[in-house]
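The following block contains the structure, expressed as structure tokens.
For this view, one protein chain was removed and the others were kept in their places.
And then chain A:
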Amino acid sequence: MTRPLLIAGAHIVDPATGHDATGDILIRGREIAALGSFDAPDDAARIEGRGLVAAPGLIDSGVFRSDAAACLAGGITRVLLMPDQKPPLDDPALVERAMRIGKPHVWVHPLGAATQGLAGTELAEIGLMKEAGAAGVATGRRGIPDPATMYRLLQYAAGFDLVTVSHCEDASLLGEASATAGETATRLGLPAAPAIAESIAVARDVRLAEAAGARLHIRVVSTAESVDIVRRAKARGTRITCGTTPAHALLNDGEMTGYRTFARLSPPLRSDEDRRAVLAGLADGTIDTVSSAHDPRTQEEKRLPFAAAAPGMAGVETLLPLTLMSLGESGDAMRAVSLLSTTPARLFGLPGGTLAPGAPADIVLFDPNRAWRIDASAFGHPADNTPFDRLPVTGRVAATIKGGEVVFQR
């Protein structure tokens, strides 16, 4: 047995246990053995935690790629992998294989494809995928256009008590659009869809999920109307949850000016009014999770005319500081950790998300006051496209511990 590991004198932030004070964490093997104040064993290896926040390892609740080194540099120890892979994760064998790709350092929890080939028409083998380890099912990059299919999907997934993760954009209103209709899209002459393309799909899926008694998680809400619809649904006591991304909380459609394809995202960036509604939703608890939507693109996919460029950005390395920034002055580390770890673990039934004794020793140590500048060229993978390049941010990961092992240290 390896020596126990002691994280000494860190500010422990653990929403699940309510810990929000300076203390120690003892790790034995792959698990957390003790938390708070206790007598540390003499033989323990020691990590100095002074000035750092110790929180449960971050769980990115929606990535399209699971770049392990980049995740660890961002304090992420588990990811929910979207089914939009090649081939799509619509089969139990593919789900099982996807679970192994990140181990041992980043655990991948696949979301099974809700429909075969993500085509949006025929259900995939949801029950078998759950047995193979799927943490939920997802509609993929696009929503399911047909309401009857979506309704049956929600009913069927509810039978297995699986969360359905939905991409909410009405396919017909979206059409070939690559931008949100508004001043910037009009100036640039880009094909654009109205922001209601999202809220109409949100309203539909919320109603269908209520009728089906299903657990629905809307992966990204990015408009004022969408946030409002979810807020009302929650007030009715439904099991609907939603997430957003730092880009949709911090950037508006003006970022597209000059045809900057790094700002080509899905859903597209919105008006500043919508962006501020997302911030309000984060502040009042309407929005449950923040995911990176990590989807780095190659130069070949981005150095194209705006509408032809692939949507997506690299996001795992900047998830924590940008979430802190989204929460603003009032935002504390507790709320950030809830959005980035505790809530995703609870929603998807994942191990981790807490520092309670007996939990996996997945821990992120970060300096909440450390100012730095995002530098995409230093990212740990070849695709370095982020609309946040060169942005000064605050809060930096100092170390990442996965299963009791220090797997990243800055």
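Couple of notes before you dig in:
Keep in mind that, in the parts below, a residue touches a chain if its C-beta (ideal position, glycine included) is under 8 Å from a C-beta of that chain, and two chains touch if they have at least 3 such contacts; residues count from 1.
As a working rule, contacts and distances are computed from a predicted model.
Comparing "Acyl carrier protein", "Amino acid ABC transporter permease", "Aspartate carbamoyltransferase" or "Potassium-transporting ATPase potassium-binding subunit" against the UniProt entry of the hidden chain yields the protein name "Aspartate carbamoyltransferase".
Checked against the full complex, the one of A:E183, A:D284 or A:D375 touching the unshown chain is A:E183. Contact with the chain not shown here comes from a single listed residue; of A:W107, A:Y156, A:F262 or A:F306, that residue is A:F306.
Touching residues on chain A toward the chain that is not drawn are 181-192, 194, 258-259, 300, 303-308.
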